[in-house]
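One structure coming up, written as structure tokens, with questions to follow.
A single protein chain has been omitted from the complex, and every remaining protein chain is retained in its original position.
Note that the chains take the letters A and B in the order they are written out, and that residue 1 is the start of every chain.
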Amino acid sequence: MTVDDSQDSPVAHMRLSVNGVHRDIEVPDDEALVTSLRKLGFTSVRAACGIGMCGTCTVQVDGMVASSCLLLTRQVSGCELVTSEGLVEDGALSEVQQAFLDHRAYQCSFCIPGMVLTVDACLRSHPSATVSDVREYLSGNLCRCGTYPSILEAVHALVAARTAGGDVR
Amino acid sequence: MTSINMTPQPTGAVGVDHPMQDAVDRVVGSIRFTIDHEVGGMAHARVIRSPFPHARLTGIDVKGALALPGVLAVLTGEDIVGDERIPNPCFGVARRDQWPLAVGKVRYAGDPVALVVADTERHADAAAIAVRVDYDELPYVVDAAEAAREGAPVIHEEWPRNECGSWALHHGDVEEGFAQADRIVESVYTSPSANPVPLEPHVAVAQWNDQLLQVWSSTQWPSIVRRELAHMFGLAEHLVEVRTYPLGGGFGAKGQVKIEPLVASAARIVGVPVRLELDRDEVFLTVAKHPATIRVKSGVKRDGTFVARDMELVYAAGAYAVTSPSGTGNALVRAPGPYRIPNIRITSQAYYTNTVPGGSFRGAFTNQVAFAYESHVDEIASELGMDPMMLRMKNLLRDGDTYATGEAMHDVHFEELVVNVAEGIGWDEAQPPMAPGRLRAKGLAVILKSTPTPSRSEARVEIGGDGHVTVYSSAVDMGQGASSTLAQLAAEFLGVRYADVRVVDPDTSTTPFDTMTAGSRTTFSSGSAIRQACAALIEAIGELGADQLGLSPAELAHDEGHVVAAMDGSHRRSYGEVIVAAGLSSLSREGVFQSESGGAFKDPLDVKGMASIHWHQGAAAVEIEVDIETGRVIVLRCHGASWAGRIVNPTRVRQQNEGNIIFGIGPALFEQLEMESGQVINPNMSDYMIPSILDVPEHMTSTALVSSEADAELHGVGEMTIPAVAPAIANAVFRATGVRIRDLPLTAERVLRGLRSVEGKDR
Partner (left out) sequence: MTRFVEPLTIEEACSALAADPWGAKALAGGTALVLMMRQGLVNPKTLVSLGALQHLRGIEAEDGFIRIGARTTLNEVAVSPIVSALSPSLAAACSLVGNIRIRNLATLGGNLAEADYASDPPSVLVGMDATCIVQGSSAQRIVPVGELITGFYSTSLAPDEIITAVLLPVAGDAHRRSSYKKYVSRSSEDRPCVGVAVMADFNAGVVAHLSVVVGAVAEVPQRFDELVTPAIGRPLDQQTVSEIAGAYAAAIDPMEDARGSAWYRRQVTEVFIRRALEEVASP
């Protein structure tokens, strides 16, 4: 969060693809992706630790979860970015979001969008993921309220539904 | 005469597992937090902090910083003290001993010294580096016992012995009690400093409109923030408006008053709205859990009966008082634990130290004493060769017993809680065969906590012409679902549907006073205020309705948000219709809950009387496994229980019980603030770790015990299992390994060292 020269960094025009929509922005060269996304109004992406440990800044970059506090916006031109808002389709919650809702997987909820994106990414990229696999995947998403048990219940339901024949939408 | 319903039948809103009203917003992330709040034209601030634990400020050179692009101002303590618009710059709930920016000297490494205000965050950051501060280092003290000694560095001139809270309690005759004892056990237990680590950091925005101050802050105490700011600027309270969104976590970190005085002062002086968001390291430097050293001496009969207890509690207050003066009094009355001890003496002291100011931490002023007394009970059991559960059952308080404060306990369920948690982890189950190099054992602990006394909650409930209900309360939702819980209570008390009730976010210009959202008090206190308001509303509606229907109020009944003729159910009219027919747009009434001012605390050195209107009760049992080659402890199973009395929302109660357990595993096993040369060296979330999903016990369950009475008292459950976690684990480690660790956290290294000395091998 420090620059020892007060001169502003160069600013570039960028076209970001967020949730399938192109957004044109002016981005300083050293701006973090979380900052750019929040400026664009995606307040589901948060910053809480500044060092990639907590997961509240999670975004999906080309389908993979990444810490947007450690990514410079300049690094993701041409990438498909997905935030929690983007999982909602035609006003309907995605399957993962619905499972979180149904199992009360939220308390203060500051960490929840990051958790949802991570579960979503795991299930999409691992067709036969078990609850244990998803739990490992979530190891880097921290929750101070201790909502983990409810989150795991949502995960159980998602994995069970998949085994029973559904796909993750 | 047929029986008449003068009051609404319960709709069953209480006890129904309704989701939070803003659940979808929470899952999707469209819920707004204070960190998302913006005001047009707002400037951004960055704090410059002292690197030294104790030093005189000999000069602050802001010229270089002021010359940088975008900088609007660089403020120092002198600017604030010298500004006539800020007549009372010092703030603090118990003692006004804290300045928004240090004046004359700094008292801890992290103490705010200057503030840059600039047009962008990045310009503020750049300018902050250019501020030059000169310090003359002073001797410093970080340990409370050291701070108490003659000749220790004086941290605040008015308190030359660094005294920051001193309380004592005696009951019976301690000397006589020890004389009667068959065995005496004495140990010292320590808890280090820690941090609540709410994920949303402290953040506030302040804006002045002429003489009106508007503040948005991520705070648990909006009414008190208003009071303190009004005092600071010499304003009538209605000229200060404090608004808060739901918090991204509080856990005590956002209690009392934190960055609001600084942000409001900056906005006043600079003349533009100012926003300050703390970085994570700054959150670590703003509030800390009180480190404590607790000496416990018990006298017991050979059959296990407790006959005497002598305790000394010593807390490090940190650089500023915050709540230490009163908090040490709370610790005092919680320190005996839920036991019948006829002869008891306790002293509780806090001392200023050159460290991060102590504040609240989930289970405040309870975790440290519970670790001490519940570890101690197991040490007694071991001395006597008794089962720890049996020893507890022999001495736990029952209804009617006299507590150490002299008050008679009522509605206590400690034995039930112990039995429940023991059963929950299979206390009596045979031990399965163990993998080589691993040891397993179980431990348990049971605790009590007083409610903050005195405290006050007010609420206003309003029914609109459309029948919708709005609840105005300054209780803060910080993940515990307070808003939704209060909505369920209002729905219940009015006999309307949960979906028709809305609870507004705290806004001191419209929501009435509430002391704090802390200490697990909200459901009970704010709930009581709402109940009163609803009762008054029902009465008012009844009168209006009776008048409109040409009946006497005695002939009117209430049914699911409608008035009807009691006789035959005719003339059914909704509350909204009654209100509109009366020519009103809405009807509202207020309610107040005031917990009795603690007469028990009138004489700090002789505390006695009713210290709490009711006592919170919790317990936890764990099964742990120790890797004897590394000392690492894993919690395999945990069952927590608390006394809820009556449950408003089952899922949320469960989430509190279990969330507390998970929260408690951190300080039990690995969380601690590390200091070197008076500085915190791990103020980040990599060097200071909080529990991840993989640290959750494989088997975790909980029970909320409830009364069989329909209208039982609601007990808060926000903090009831956490104080039991660390001692339960410590007790299990002892039973597994024979190693008794009296210092938190129970790190792998401590366990391994203990194992080695038990084996007699020390390399």
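Observations, loosely collected:
Methods note: a residue touches a chain if its C-beta (ideal position, glycine included) is under 8 Å from a C-beta of that chain, and two chains touch if they have at least 3 such contacts.
Since we're looking at a predicted model, the values are computed, not measured.
In the full assembly, the chain not pictured is in contact with A, B, by the touch criterion defined above. The chain omitted from view is touched by exactly one of A:Val18, A:Cys69, A:Val96 or A:Val159, namely A:Cys69. Looking at A:Thr58, A:Ser84, A:Gln97 or A:Ser150, the residue that reaches the missing chain in the full complex is A:Thr58.
As for the chain not pictured, it touches subunit B at residues 629-630, 632, 666, 669-670, 674, 682, 686-687, 689-692, 694-695, 747-749, 752, 763.
Interface residues of subunit A facing the missing partner chain: 1-10, 12, 29-30, 32, 50-53, 55, 58, 61, 64-67, 69-72, 74-75, 118, 122, 137, 139-142.
The rule is short, and it goes like this: only the chains that are shown with their structure count from here on.
Averaged Cα coordinates give subunit A a centre that lies 30 Å from the centre of subunit B. By the touch criterion stated above, subunit A contacts subunit B in their complex at residues 1-6, 8, 28, 43-46, 48-51, 53-54, 56, 83-85, 87-88, 93, 97, 100-101, 104-113, 116, 135-136, 138-152. Per the touch definition, subunit B reaches subunit A in the complex via residues 19-20, 23-24, 26-33, 35-36, 68-69, 122-123, 125-130, 196-201, 246-249, 251, 279-280, 478-481, 651, 655, 658-663, 684-686, 690-694, 696, 700.
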